[in-house]
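Note that one protein chain is taken out, while the other chains of the complex remain in position.
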Amino acid sequence: MCRWFAYIGEEPILLEDILIKPKHSIIKQIDVHFLPYLHVIYDPHLYRKKFSSGVASDEHGPNHFTNVDGFGLGYYTGVAAEFNNDNINRPCVYKNVRPPLNDLNLISLCAHTSSKCVFAHIRAATRLSPIVETNNHPFVFGRYLFMHNGSVANFLNIKIALVQKLSENAYRNIFGTTDTEHVAALFFTHLGNDWDTELPMENLKNAMIKTLQDILTLIQESAKDMDETLPQSNLNFAVTDSCQLLATRFSSMDEFEPPSLYYSTTAGPTFNRKFPDHPDGKEVGKEATQATHNHGKHVIVASEPSTYKTKDWYLIPSNSFILIGKDLNVVIEKIDL
Amino acid sequence: MCRWFAYIGEEPILLEDILIKPKHSIIKQIDVHFLPYLHVIYDPHLYRKKFSSGVASDEHGPNHFTNVDGFGLGYYTGVAAEFNNDNINRPCVYKNVRPPLNDLNLISLCAHTSSKCVFAHIRAATRLSPIVETNNHPFVFGRYLFMHNGSVANFLNIKIALVQKLSENAYRNIFGTTDTEHVAALFFTHLGNDWDTELPMENLKNAMIKTLQDILTLIQESAKDMDETLPQSNLNFAVTDSCQLLATRFSSMDEFEPPSLYYSTTAGPTFNRKFPDHPDGKEVGKEATQATHNHGKHVIVASEPSTYKTKDWYLIPSNSFILIGKDLNVVIEKIDL
Amino acid sequence: MCRWFAYIGEEPILLEDILIKPKHSIIKQIDVHFLPYLHVIYDPHLYRKKFSSGVASDEHGPNHFTNVDGFGLGYYTGVAAEFNNDNINRPCVYKNVRPPLNDLNLISLCAHTSSKCVFAHIRAATRLSPIVETNNHPFVFGRYLFMHNGSVANFLNIKIALVQKLSENAYRNIFGTTDTEHVAALFFTHLGNDWDTELPMENLKNAMIKTLQDILTLIQESAKDMDETLPQSNLNFAVTDSCQLLATRFSSMDEFEPPSLYYSTTAGPTFNRKFPDHPDGKEVGKEATQATHNHGKHVIVASEPSTYKTKDWYLIPSNSFILIGKDLNVVIEKIDL
Partner (left out) sequence: MCRWFAYIGEEPILLEDILIKPKHSIIKQIDVHFLPYLHVIYDPHLYRKKFSSGVASDEHGPNHFTNVDGFGLGYYTGVAAEFNNDNINRPCVYKNVRPPLNDLNLISLCAHTSSKCVFAHIRAATRLSPIVETNNHPFVFGRYLFMHNGSVANFLNIKIALVQKLSENAYRNIFGTTDTEHVAALFFTHLGNDWDTELPMENLKNAMIKTLQDILTLIQESAKDMDETLPQSNLNFAVTDSCQLLATRFSSMDEFEPPSLYYSTTAGPTFNRKFPDHPDGKEVGKEATQATHNHGKHVIVASEPSTYKTKDWYLIPSNSFILIGKDLNVVIEKIDL
């Protein structure tokens, strides 16, 4: 299981405040982690759902893979759009296969960079895709970032059929060999050929539904061809164009729980050093220069909560969309395929 | 011979415009380069100066080392100072031992980052210091960046004596093994213990003079102890605190020409995509959105010119300071030890 | 243009002696090189052939790309076969994207390892395949190594059609995104499903002929579909199973000269420190412990000669096979498609 973290808001955030400083920040989520206690409250036992291998649970420990297989970061600065005098707000991307805690470039970058939209991802590779930078998430398509926690079952069996569904542009935008990047190419094929202008959320949602349908169909056909039982896929995706964000918490089989995915619309000030409180707890001193109520509207979507305040975090229900529009309002919708 | 490039100005510059785009930008200066033709005009032959090994000249080719031994970049964003609500404007630093042209992180970072003060350096290592990131320039001391083209002769012979001259703070700020980082620590020892508040240029100049004197004395004593002839050192240093910049073009022996070092107070618009003209020549189309005269005051100091307009570049005389104050005025002064 | 070097013989060679020590060894072939003077004698002018971009020639300089895009090394030790008590002699492979001259691991490995069969490759990437280790040559398929100098024209246009020709095993053995690794998978599809037992040279030759035919057909069909003029491909391949070696010097269009490719059956002792003479010239002192005539039979095939003795090197004619059997005899054959 990988893990990812996404921030979008009208309040710029210092990358260090969300990615490095918290005791349970994503770059420290290499093994045992902050207890995903809300996950239990949601209670898979009650719903009698099973966990597929590697999925967070309090019973088996939250993660039995070690996330040391590459870190990736995407964020928007708006600088290129200003210098190019267009409105094409493409992301800056940083990827490395070294453990992120040892990466002095990453640490310096995070200490000196703020953004209103950030994607971060830490990978636990399956043995199918090698550990090289081009396989690290998030992936860039025009102004979009795309990342994933989970895996597409039997990906190599459906890869050729999937590739044949891709538009020329999407196909040529693939630089690595992961299932995720190919799924992203399929999503951007369904989204159309213009990845630089802003599109309505409805378009993103429709493209994602078609993408999920295609993947499930391809897997079914492949299992049928090979006379195998249908395998399970975990498909927690996130995609953004800098001003809106769509994510999914999705398991291809109803009897399995997908990996955890939380959101928060209130944790921002706790992360941000300008405001009171600290992600590791109230007792950690912090000199606030602004009042909490002055913090801008924002949403965080993440595999695991990384502040101590559990009441700030909501578990997204299984097989649901979380849709965050330009107004930064959150809509949770059942995924209906 | 290494090479370095420094920009300071009131006009923010897109890193891509100075470091990546020009045909002769520093990351492309790995072997044969833009002809340092002004260097010839200055005419070492006339002054009968010799070139030490590796120094640029039109006679032997501008550079007989290959600069593939590590790239480093330092730039100021002001973001940390804003979030910390102090005035401590420390630099962001990025270093890598991969060839910079292949470094997708660097290329993305430069495409999405602008700054008013940038240091960049490409290394041709002597065999004494290994090729690891901690040996890449520029080096950070508090709010300062420090870099070097050249080498301190017989550095290992004087290292212990040099280290004993260092303040506790400067000593503990050394993370690699290069001559340059040790010289920097000596400079910051002479500068005093506060590396976070702005100091008058006079302090920087005095610290540099003491540093040069110390190095020359240490080398002389070592040569005497070992009964060797005095070796030659090339000491083209640059130091900045984000709002002023001091650099040296210095050879320890008068009969040798130091490596080339140029400055320009007018090349900025040619680099900057917002303004007319292009570093590779007028014929390269560029859609300017602003008039040249609107470009802010700025100074570039660099081992080699990297725009086609030779009249924009001045060779700094041997054994001189270039001092760029907060007003961005340029003063050239003979170094008088 | 990339470059490659292959050694096969009954005399083990210290890797340092072929890859590191010579002034013109492959790891030093990053830009201007040892004059491929035999190439001129062969005289493209006489035959009025053209050079495609990047091909060695004395007229335009031997190489106008800079080979800093990744080094790869494959060699056979026989150790695994001994410990596993089978006869499956698979290769050890080392790949890195750092400049090889700076790579202390590579330098140490070469100083302490000998082998009877070695493949080495230095890459000048086209912009289509990213610079990651999985894209470095040579590629491993069972007991085989495969490498390439040149490029498959319009590879992205034919990739899907090519992939559909692959056997399941060959397809699953692809870990990167280069044209070469896909061509290799096609070759090993034609070779059959057993890549661990030794096969007759005839099988290798037939598989290579089918591979070349397939590639040319795919390119023709793609050009026709897209209504484009037929592009030129350079296909200098090498493949070995540790005891025999097949290589091609091939241009897809007769009017173009393929990249240079030489062989030698006598240069071994000059490389080997146990024997008299030195790759950089007679004047370089070397204490031989054995007489030249005691050196075992061997063949070297390489993009460029890397000893000073031009009479030891033969340019392989355009569009030819070089076939080196278990008896280490050399056969040059016209490639007849």
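A, B and C label the chains in the order they appear, each numbered from 1.
Here is the rule we go by: a contact is a pair of C-beta atoms (placed from the backbone, for glycine too) under 8 Å apart; a residue touches a chain by one contact, two chains touch by 3 or more.
Note that this is a predicted model, so its numbers are computed, not measured.
A.B. asks: Among A:D69, A:D214 or A:D241, single out the residue that touches the unshown chain.
C.D. replies: Answering carefully, the residue with contact to the hidden chain is A:D69.
A.B. asks: Write down which of C:T77, C:T180 or C:N319 is the residue touching the left-out chain.
C.D. replies: Hidden-chain contact among the options goes to C:T77.
A.B. asks: So one chain is hidden, and I want to know which residue out of B:L156, B:A291 or B:V331 touches that hidden chain in the complete assembly.
C.D. replies: B:L156
A.B. asks: Taking the full complex into account, what residues of chain C touch the chain not shown?
C.D. replies: Touching the missing chain: residues 14, 17, 77, 79-80, 82-85, 90-96, 104-105, 108-109, 111-114, 133, 272-274, 287, 289.
A.B. asks: Contact with the hidden chain only, please: which chain B residues?
C.D. replies: Interface residues of chain B facing the absent chain: 130, 132-134, 156, 160, 163-164, 171-172, 174-177.
A.B. asks: Pick out the residues on chain A that sit against the missing chain.
C.D. replies: 30-31, 66, 68-69, 97-99, 101-102, 104, 125, 130-131
Basically, only the chains that are shown with their structure count from here on.
A.B. asks: Regarding the chain A and chain C pair, does the interface count as same (over half of residue numbers shared) or different (under half shared)?
C.D. replies: At the contact between chain A and chain C, which are copies of one sequence, the residues are largely the same (over half shared).
A.B. asks: Between chain A and chain C, what distance separates the C-alpha centroids? Give it in angstrom.
C.D. replies: Centres of chain A and chain C (C-alpha means) sit 42 Å apart.
A.B. asks: Give me the residues of chain A that touch two or more other chains.
C.D. replies: 133
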